[in-house]
Every structure is written in C-alpha cells, then in structure tokens.
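What you see is the complex with one protein chain gone and the rest in place.
Chain IDs A, B and C follow the sequence of writing; residue 1 opens each chain.
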Amino acid sequence: MSSIFITALIAENVILNKFLGICSFLGTSNKEKNALSMGICTSFVVLSSTLLTYLINKYILIPTDSTYLQTITFILVIASFVQVNELIMKRYFKDIYKSLGIYLPLITTNCAVFGIILTNIKMNYNLLESMINSLGSTLGFVLVLYIFSLLREKLETNNIIKSFKGIPIALITAGIMALIFARI
Amino acid sequence: MKIFKYLFKENPVFVLVLGLCSTLAVTTTFEKSYMMGLVVMIILILSNLIVSLIRKYVNNEIRIPVYIIIISTLVTIIEIFLSRYSKPLYDSFGIYLPLVVVNCIILGRALSYASKHKVINSLKDALKCGIGYLVAISIIGLLREVLGNGTLTLMNDISSLTGYKEVIRIFNGNIFPNKLFLTSGGAFILLGIIIGFINSIKKGKEV
Amino acid sequence: MKFIKENGPHIKSNDSTSKIMTRFLIALTPIICFAIFKNSVIVYSYASKGFIESLHPLFMIIVGALTSFISETLYYKIVLKNDLRTSLYESYRSFGIISGILLALVLPPNIPLWLVSFGSFTGSIIGKMLFGGFGQNIFNPALLGYLFISASYSNLMGSPFNAYELDTIGGATPLSNLMNFNYTGSFENIVSPFGDLFNLFVGNIPGAIGEVSKLLIIISFIYLVITKTIKWIIPTIYVTTVFILTFIISKYIDAGVWYSLFHILSGGLLFGAVFMATDPVTSPLTTIGQILHGLSLGILTVLLRFLTPYPEGVMTSILFMNMLVPLFDKIGIKARNNIRNIIIIVITFILIIIISILNITHKLDKNSSNVSELDSKVNILEVKEDGNKKIYEVTSKGWGLIKADVEVEDKNIKSIIIKDSKDETQWNEIEKNNYIYKVIQNQNNIDKLDAVSGSTYSSNALKNIVKKVKIEEAK
Partner (left out) sequence: MSGLKLDGKKEMSISSEIVDFSNPSRVYVPLMNGNTICACLTKAGKKVKKGSIIGKREDLDFPILSPVSGTVVDIKKCLYQNGEMVDTVVIANDMKETLVKKNIVSDITKYTKEEFVELLRKCAIKGMGGSDFPTFLKYKGEVEILIVNAVECEPYLTADLMLCKLKAETILDSITAIMKINNIKKCFIAYKENNTIVRDAFMEYIENYNDIVLEPVKNIYPAGWERFLVKKVLGIEYDRFPSEVKVVVNNVSTIYSIYKALKYQRGISKRIVTISGEGFSIPINILVKIGTNISTVIKEIGEYKGENLKFIAGGPMMGNAIGGDNLIVTSALGAVTIISDTEDEINECMGCGRCIKVCPAKICPAFIYKNVNNKEKLKELNPELCVECGLCSYVCPSKLGLRDAVKIAKKKVKE
C-alpha cells in the first residue's frame, strides 16, 4: 500500500516520469504562490473525479461492456468537476481566483488529471488503491511544481545566454530533476 | 521554402511548446512517434473541419464542452480502429492514445482558430499545424531512438497492417547506444537543447 | 599622481575566490595521492598488472580535470564567441578543474577513460555553463556528471574493485553486502569480511577511488575548517544526523554502536559530506539554511540506504538537496530574526525524522517477514520432481496474472517457460530485451536488476517468481 504511494509520489512522478501535465507545469510555475494554489485546485479535481470515474467504470461501463466509452465519460466528469472547482474558487477564495485567472479552466486540458485516472483504470486498482495512487500522483505534481517555481525564481537572476533563457533552461532543469527522481 | 517556415516559425512543439504532454512519452521509438504524429494530424484536421462547420450554431458559453465531445468521439473512433487493426501499436501507446483528447494543440487550434474562420482556412491551418507537429515529433523520436537504442524501427508494430517489417541497427559500439536518451529525463534535456538550438538559429537569422 | 574616485570600503580581506579554490585543491591532494597509491602502486606490486594499466586511476583524474577545463574553454570560445586568450582566462577563473577531479575520485577504479571524459564534459557543459557559468549552477557539476554516467551507461560502471581486491567476498562493497543481509545481521557477517572498523577507517576496502580513505578525508576536513574554506556546518550536521538515525535503528535491531559507525565509515558518506555537499555554489548561504540542508541530507541518505535498491544513498541525496537549496535559503531569511519561525521548523523536522524512522523499522519488519508479502503475489500451484530436476508451476500477479513453469536443477533456475500472459499489456517490451534471460542470469541478487522501463509491473512479477522459488529451494 505505502509502496504505491511512494512510487506515485517520486519514482513514477506524474510530471517527470510520465510527462503528463507539462503545459501547465511550464505555464504556472513562475510564481510559487500560484504554483501552490494551482496544485491544490488540481488535486481537488483529481480526487473527486477518481472517485466518480471508479464508480462509473465499475457499475456502468464494465457490466454493459462499453469500455470504449471510457474516454468520453471521463473527460465529461473532469470538465464538470473543473466547473464545480471554478465556482467554489469564485465564491470562497476570490484573490486566488483572480491571480490564477485563465489557468483554471485549463485544468480540463491538463493531461496529468486525465492521465492519473487512466492509469487507475489501466492498472485495474480497487477503490482504495486508486485513491492512494491519485493522492500520491497529485502530491507528486504539487511537489514538483513547488520546487520548480523556487528554482525558476533563482534562474531569473542567472545570466543564461539569450537563446537558452526561459523554456529551454526550464526543460533542462526538469530533465535533471527527472533523472534524480528516477534514482530514488 | 515552406517546410523551413513550418519547422521554425510557428511549429507548435518547438516554438509554442504546446501539446508536449501526451507525445514525449511515446517517442521512444521512431515508428511510434511518427504514428502518433499522424494520429494527431488526422484528428486535428477532422476536428477543425467539424468545428468550423458548426461554428455558427455554437454560442460562447458551451463552446468548450461541445468541442471536447467532438474531439473525444474522434479519438474513440481512432482507438477502435487501431485496436482492431494493429493491436501491438495500440498496446505500445497504452494510456497515451486516449490522452490525445486533452492535447493542447487540438483544443487550442479549435478554440482560437477554427471557431472563427471559414472551413477552407481552418483546414489549411490544421494541415500546417499537423505537418509541423508530425515533423517535430518524428525528429525527436528519431534522435531519441537512434542515440538511445542504436536502432531505427521504420515499421514494426504495424507490420500486420502494412506487411513490411524493418528495423535497422545503426550503432552497436559501447559509446553510442547511450541509454540516457531513453529515460524521461534525457527526453526533457534533449528537447531543451533542441529548442535552445533552434532559438539560437532564429536569433542568428533575425539580428 | 592620479587620484581614483571610488566609493565603498577601500581595505579588503586578503582572502579571494582563487585562494579558496587553491586551498580546496590542496585539501584534495592527499586523497588523490592515496587513491593513486592504493589503486595503482599496490595493484602493480601484488596483482602484477602492467605498469601503464595500473596507473589507470591517475589517468582518470587527469582526464577528468582536463576535459572539464577544455570543454569550458571551448564553451567560452564557440558559444560566447570571445577569443582564445580571454576564454582561457575565463575558464581558469571558473575552476572547472575541481569538479573534474571530484568526479574522477567518485568513480570506480576500472572504468574506461572516455566514460570519465563523457561525465565531466556533460557535467560542466549542461550542469554549469548552460546555467550561466561559475556561481550560478543549481546542481553540483561533479555529481551531475556521475548521474549522467550512471543513467546512460549503468552496465559499463563496472565493479568497484581494482585487481588487487578481486578476492574479497562475492564481489560486494561493504554497503551492498549489508543489503544482502537486509540491513540486519551481526558484526561477523557485515564488518568482519572487511577486516574490522579500523580497516574501514584507514580505507583498504573496495570502493570508488577517492572515497575509501576516511582518515585522510577527516584530516583535509580539519585543514579546510581551520583555513575557513568551506561551510563546516553542513558536513558536521550531516554526519551526526546519520549517526543518530542509524544509532536509533541499531537500538531497534539491537546491534551495537559499531552498526552506526559502520554506516558512517562505509560508502561515500564522508567524502560526499566534506567535498560534495559543501560546494559553496550549490549549498545554502544562510546559517539556518545550512543546518536544514545538513539535516535533510542526513535523513534522506539513511532513507535511501534502507528503502531503495541502490546501496549508495549519498550521491542522490546531495543532488536532491541541491534542488531544495532555494527553499532552505528562503526559510533561512525568514527565520533569521524571529524565534517563532525557528520553532515551527524544528517541529516539522522532528516530525519528518519520526516518520522516516517508523518507515524504516516498518520496512525492516516487513523484510524479516517478507515471505508473507511475497506469498500474496506469487503462489506455487504444484511441484513436479524427476531426479534432481524440479519443475514449479507458478502464478504471479503483474498487470494481470502470469502462469509459468520454472525448471530448477540443484538450486539453480535453468529456465522459465511462460504459459499464459494474455493480459500483460506491456509483454512485448519484456520479450524485446529478453528480460527472462536476464532474470535467470541475476537470480542470486535479484533486487539489483532494474525493471524494464515502461513495464515495471510485469518485470517485478518475474523477479518475484525467482525470489519465491529461491526461498522454496533454500528451505
């Protein structure tokens, strides 16, 4: 049980090992305040949709043998939860909503969310295992996002050559982080 | 020449750094990458086509859910087609084939371009983006496999479909098949260096 | 007579960066000499290897230093486009040589020379120059080179022995030997095969070139601290945390103090702590940040040594902590003058320590009774026996369920025939790099074998089969 959590957190980290969620990873990690809030919103969406998708898959899709409908149903579940998340953010956490702005609806197109749910289904985990896996992966997502936002703040003050500034140096740092995470 | 423009000017992967999520993981072999590039291109063209066709009847609020439904149906069709005709390719894609639904390029082009322009323009744009994406992905796939594994699989998994099996072994010495490029970290670093290299060439040309 | 207009203090301390770096090099020389002495002079006299071959470690150090120097000069010349003279001067000022030498000292004695140059080349260029040159890199270039080498050519890494030590027991460094006895075991079977603790201390035991002579490392550490060249807080706290943690664990498995001493004196801990973790560029600046750095290094190293298949926890934990340096500095700045923050930090760290100890003890219990966990994954349907050959019909849980027949002849697995693996989706990866043959080949220490990337679960399933059969045989 705990080995699933640790591997999901570090060894099979969602961003670094499975390449999921790079768009938002490069996008929102410039200031660490919105990196954290972005992470929390994503984890809320993932956990809630894992629960719902597991139930749908177990009691609707498999009995009626329409597993090819998985993609569509899961995407709709995620999209609806993102709308729910946006409403909550608008009402309760006004300032975070303002600072995150356009990145909130982007969670639907965040491959990490959909990827985690798909891995849960593919590995045919039971309910408890898939919840732990989702929790581990999202924590891994938030961890890497937070560390990376701190590193990018430091990279701002370096005098990197012009053609490598911004995205390329961020990718190289992420690559080195991925190599280190693979060895833990 | 146009190809040069596709590759450097607005290439979705190298310049806009979009749509990386579902693709980098698959580029361990050249064949898988150009197949994934083809899949994405076909879906892009079809989705742009449909989106620009129905752009008048769709108002602004429900744009995103509708487009997502369109794209996911297309992806499911492709999934069924692949799982029936080339099972090994379908297996090797694993969870990354359904992930094409959330690929930022397709939804991005649909939202920003197709929903506002005529069918012909959006088709042209889809073609441009599709080719740029295909070229970029296959270059990455080529580099990663040749340097990392020393082999070049032109057609292996889908041999049942095309009946032509071809795996060329290029490097076998102890220097070159350097497993770094097969690891996920290696892919990040390789992509970073490629984009940096292209930036320096673009900067060279402009200044 | 010219009067210079300048503000700011006009008298300055007579210390300078180049002086610090030269003192660092001076502290390294005794270790280099011992490395050459142990790995080539003794080898030349005992194992009667050719003179040139036995000088291999010396060439490694030279090649390491030269490549990093040349690659940085080339970088300055080609990428930054300044003429040869300034790029030579610039690369002298950015002290690439030190990371080259450090990398060579960390590698096992008999690896090919081009591998050393590959490591120091990637370490300096990708790790340091692309990040902006001297003083701006996030990761320690020497360790980064080590990471690149072990990531890309792990099979070529070779064994950490020189010809002289080939006869020591079954090809294991002290730490990997400890792992075979899954971290418990008495003084005899962990320490005595290597002489005794003093042997470990003086350093004629197998290991990478620079790591083994602990006595010299401590001497250079004292020299570095007196001449105020390195941040002494990080190594002291790092080693003491490891000592305390292993002491608590040794109390748990009621082994004596020698257990924690063994942990400190083995592997690259001392060398890593004194030379790698204190690299000024990649370690925190504020004092509180350094304390946190040392503490978390210690915790992570102990965790890695106990919980992961890699025996050597030091290199990865130093690299991991290089990533967190901005976080430690941020805490260091905030907590500098108000006590409330310091208390919060202390509590969080105590919590982390407790969690990690529970984790390790849990693992140790699980290890001693790891048969139960294995049983849930692998079960033996039936055993057919003819003559000294046995055939185990086995099922093991990977993605789906794998059925296989394992043919065993006098305690050695001869072959594994897979009968059914239809729902193993990633099965073609396994077949492509004939993983079954590798599993059979490494059946004695199966944990060391890496899983096939992309199909970890099926490869683990195969490894579990081997483990289960070995335990059955051992009964």
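Here is the rule we use: a contact is a pair of C-beta atoms (placed from the backbone, for glycine too) under 8 Å apart; a residue touches a chain by one contact, two chains touch by 3 or more.
None of the values given here were measured: they were computed from a predicted structure.
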*Please identify which of the visible chains the hidden chain touches across the whole complex.*
A, C
*asked:* Touch as defined at the start, partner being the missing chain; which of C:Lys38, C:His56, C:Lys231 or C:Lys463 qualifies?
replied: C:Lys231
*May I ask which residue of C:Ser16, C:Thr86 or C:Asn444 touches the chain that does not appear here?*
C:Ser16
*Any idea which of C:Arg93, C:Lys403, C:Lys438 or C:Lys470 touches the chain not displayed?*
C:Arg93
*asked:* For review purposes, identify every residue of subunit A that touches the missing chain, sorted by number.
replied: 153, 156-157
*In the full complex, which bits of subunit C touch the chain not displayed? Write them out.*
1-13, 15-20, 93, 133-136, 231, 280-287, 290, 329, 333, 336-337
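Note that in this section only the chains that are shown with their structure count from here on.
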*Which chains are in contact with both subunit B and subunit C?*
A
*Contact-richer chain pair [A-C vs A-B]*: A-B
*Quick one: subunit A and subunit C, Cα centre-to-centre, how many Å?*
30
*Distance from subunit B to subunit A - Cα centre to Cα centre, in angstrom*: 21
*In subunit A, what residues contact two or more other chains?*
122, 161, 164, 169, 172, 176-177, 179-180, 182
*asked:* Two or more other chains touching the same residue: where does that happen in subunit B?
replied: 94, 183, 185-186, 189, 196
*How about subunit A: which of its residues touch subunit C in the complex?*
2, 6, 12, 122-124, 147, 150-151, 153-155, 157-161, 164, 169, 172-173, 176-177, 179-180, 182-184
*Going by the contact rule at the top, pick out the subunit C residues touching subunit A in the complex.*
79-80, 126-127, 130-133, 136, 138-139, 144, 147-148, 150-151, 304, 307-308, 310, 316, 319-320, 323-324, 326-327, 330, 359, 362, 399, 425, 456-457
*In the complex formed with subunit A, which residues of subunit B make contact?*
17-22, 24-25, 64-65, 68-69, 72-73, 75-76, 79-80, 94-95, 98-99, 101-104, 107, 183-193, 195-197, 199-200, 202-203
